[in-house]
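Some notes on the structure that comes next.
For this view, one protein chain was removed and the others were kept in their places.
Coming up: chain A.
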Amino acid sequence: MTARARERGGLRGRIRQPAASRSNALHAGAWWLWALGLATAASRTSNPLLLLLLVAVAGYVVAARRTEAPWARSYGAFLKLGLLVLALRLVFAVLLGSPIPGTHVLFRLPELPLPHWAQGVRLGGPVGAEGVVFALCDGLKLAALLVCVGAANALANPARLLKSLPGALYEAGVAVVVAMTFAPNLVADVQRLRTARRMRGRSDRGVRALIQVGLPVLEGALERSVALAAAMDARGYGRTAEVPPGVRRLTAALTLGGLLGVCAGTYGLLAAEGAGFGLPVLALGLAAALAGLWLGGRRSVRTRYRPDRWGVRAWLVAGSGVAVAALMIHAAVSDPGALTPPAVPLRAPTLPLWPAVSVLLGLLPAFAAPAPTPAPAPGPAPAPHRSAPRNSKGAER
């Protein structure tokens, strides 16, 4: 029995996701494709049950696969932002009224009489149940989009995604990464200076305190960026290779020409009369621009340290997102009634079977992607926090 068991264990062991490490880290692009797939799916429906299912799917994958890294904490912020958007949408619908004609009036707000030139705008007045339900669904759609973006942010290191940019765009990528690490430092500076205000006997609360520390914070940020620039220079940032002038000119011509081609092609596609030449010109322009970028990369001497590999698991993760999007788009065409139920008349929403099943495909990363901690029991058990060392001097808090 041992042999068979071992064999089974071996097969299972091969299929089971490995513990995440730097070597098998999923390509950041795969996470983004997956999240954008879910977001596309969310944009195709206003069925609240489907939207909630999408949010649940994204949330489960984040809970199962996110790490303890600082960027992974951004998910909570995106969730809150989603709730805020939902609430705002509802408040506007109640205050400004809704274009949805309804017969079920929930309550009446005192209506503000407006001058005749503001005709069509209404403040207050009757609030219909249909309007509120419509606003809720609409807000939920926006919130679901935000949650999907937040999931991508929490699962993939944004800096790692920028590292996958072509060589010619590398410097722009570094600028973005540096800016991203600056934001937390600024927050820490503001906190430090506000506590210092307390030591001067001034209040550390309120807007005024925040404004008064503004100048010192900016000064500090400026000093830090000068120091960083010096450090980067001393570490070889911006070293370039010699490129023959011919190649340089060709690069410029290809990039510019390519971009022009892309513009013309897009115009052709969108404008009514040029549909025939639009697509080929767009393709040509894209090709030229990509060639220009590739040639431009020859100027930089950089190499890449342990780039993320696009393996089978990355295909699975990205594929599941694309599949969800494709199936939802198909469903939106074939069964519009189920995906965008009419707000009038008021009815309890139903969960259409096949779209729901296709949304569940988005759960695949929770099984296919490498697991963040080699936890003995599967599940979103938080890693013990004791091992996390204390930040010296509250640099981050």
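One rule holds for everything that comes next: contacts are C-beta pairs under 8 Å (C-beta built on N, C-alpha and C of every residue); 3 or more make two chains touch, one makes a residue touch a chain; residues count from 1.
Please note the rule applied: contacts and distances are computed from a predicted model.
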item	value
Listed names "Roadblock/LAMTOR2 domain-containing protein", "ATP-binding cassette domain-containing protein", "Chemotaxis protein CheW" or "Alpha-glucoside transport system permease protein", matching UniProt entry of the absent chain	"ATP-binding cassette domain-containing protein"
Option touching the unshown chain, where A:Leu49, A:Leu96 or A:Val177 are the choices	A:Val177
Among A:His104, A:Arg224, A:Arg248 or A:His330, the residue in touch with the chain that has been omitted	A:Arg224
Option touching the unshown chain, where A:Lys80, A:Arg208, A:Arg249 or A:Arg304 are the choices	A:Arg304
Absent-chain interface as seen on chain A, which is shown	21-22, 69-70, 157, 159, 174, 177-178, 181, 184-185, 192-193, 195-204, 212, 216, 224, 227-239, 241, 301-306, 385, 388-397
